[in-house]
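First the structure, then my questions, so here it is.
Only a single protein chain was left out; the remaining protein chains are all shown in position.
Showing subunit A:
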Amino acid sequence: MSITVRYFASLREQLGRGEDRLDAGDADTAAAVWARAVPERDMPERVLIAVNQEYAEPDHPVRDGDEVAFFPPVTGG
């Protein structure tokens, strides 16, 4: 199962990359995608998640071809 994982802002800097293309194996939720993409680090407590560019909860299901994004609290405006 192929998933595009994206990271933004301070999280992107901390991880040293903005994107992973992942064979997600049996990772079937957004939180499981994080665990597979960033095994060295627990998912940050205040992280926001989007699946296919819409906000989602950690247990949101993911499917082949999905884009899953993780980012810190937003500060626009």
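The rule is simple: a contact is a pair of C-beta atoms (placed from the backbone, for glycine too) under 8 Å apart; a residue touches a chain by one contact, two chains touch by 3 or more; residues count from 1.
As a working rule, contacts and distances are computed from a predicted model.
Asks: According to its UniProt record, what is the protein name of the omitted chain, chosen from "Phosphate-specific transport system accessory protein PhoU", "Ubiquinone biosynthesis protein UbiU", "Molybdopterin synthase catalytic subunit" or "Amino acid/amide ABC transporter membrane protein 2, HAAT family"?
Replies: UniProt lists the chain that is not shown as "Molybdopterin synthase catalytic subunit".
Asks: Take the complete complex as the reference. Which residues in subunit A touch the chain that isn't displayed?
Replies: 6, 8-10, 13, 48, 50, 53-55, 69, 71-77
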